[in-house]
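Below: one structure, written as structure tokens.
All protein chains but one are shown at their positions in the complex.
So, chain A:
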Amino acid sequence: MRIRVLHDTIYTYEQPARGLIQVLRLTPRDHDGQHVREWRIEPSVDGRLTAREDGFGNIVHWFTADDAAEALTVRVTGEVETFDTSGIVRGGVERLPEPFYLRDTSLTLPSAEIQAFAGKATAGGDQSRLSVLHRLLEAVHERIEFEPGPTSASTTAMESFEVGKGVCQDLAHIFIAAARHLEIPTRYVSGYFLHDDDGEDPSAGHAWAEALLPDLGWIGFDAANGVSATEAHVRVAIGLDYLGAAPIRGSRVGGGTEKLEVRLKVDEPQRGQSQTQSQGTQRQSQG
């Protein structure tokens, strides 16, 4: 399947902002399930854009602007060919040892409630890791209501679990917290998701999780959609949590308050179908 992405992140500053630095984790890499046909990152103001790799193996662009800017748009355009691998991620870049992905972070710390939930959701029945993970996936999908609004980019798994609501980022965090509590190496994935024609989900960046299976390797689990990762998923960056894989982290001097708008179109080039959605001031992945 071919998936085309057009992704604008638009910052507007109250006053001109100086010393802009943007750290962009917006470039996918190849693995057996996806081939990047073309990909471009274009900031709207003059500056330097350099690509490097971070500790996870993500491609990271550092953008630093030369002059003060009143607004900045980071435009991402690209096309990826994806293949159905039943969610298995192989042939990608692996830089970190597996136990690293058992580490708790403040966004994915399991509360006593999440621990109990993880235990209950996976108790009894087939105790193979794959089966345990599928039951956990289903349980998170059932338990947490998909609802943009009550949570933000800095909401922890604990908090969103308590309100029982959240967006794809929150569901991924809860899944990760629970799986790590079960001593399963798990990580956060940020990327894009191509919705069905009738998909009602608001579509901004998407997020899901990957868990490690002894024989199969890493498998994508999308708690927001309640499925393993499919051909419709474009995998961009990984991290221990949202923070490690965040599409954009930035800093600036001055500029006052900023307004952030995201415009995203994910479609199949030959069919030309698309969804467009913009969001307000949060940077959260909303898929």
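Here are a few things to note about the model shown:
Heads up, the rule we're going with is that a residue touches a chain if its C-beta (ideal position, glycine included) is under 8 Å from a C-beta of that chain, and two chains touch if they have at least 3 such contacts; residues count from 1.
The criterion applied here is as follows: contacts and distances are computed from a predicted model.
Going by its UniProt record, the hidden chain of the complex is named "Circularly permuted ATP-grasp type 2 domain-containing protein" among "Circularly permuted ATP-grasp type 2 domain-containing protein", "Acyl-CoA dehydrogenase family protein", "ABC transporter permease" or "Tryptophan synthase beta chain".
Which of A:D8, A:D30, A:D54 or A:E138 touches the hidden chain is settled by the complete complex: it is A:D54.
Only one of A:R90, A:R103, A:K120 or A:K259 touches the chain withheld from this view, namely A:R103. On the side of chain A, touch with the chain left out of the figure occurs at residues 19, 21, 23, 48, 52-56, 62, 64, 95-97, 99-100, 102-103, 243, 249-251, 253.
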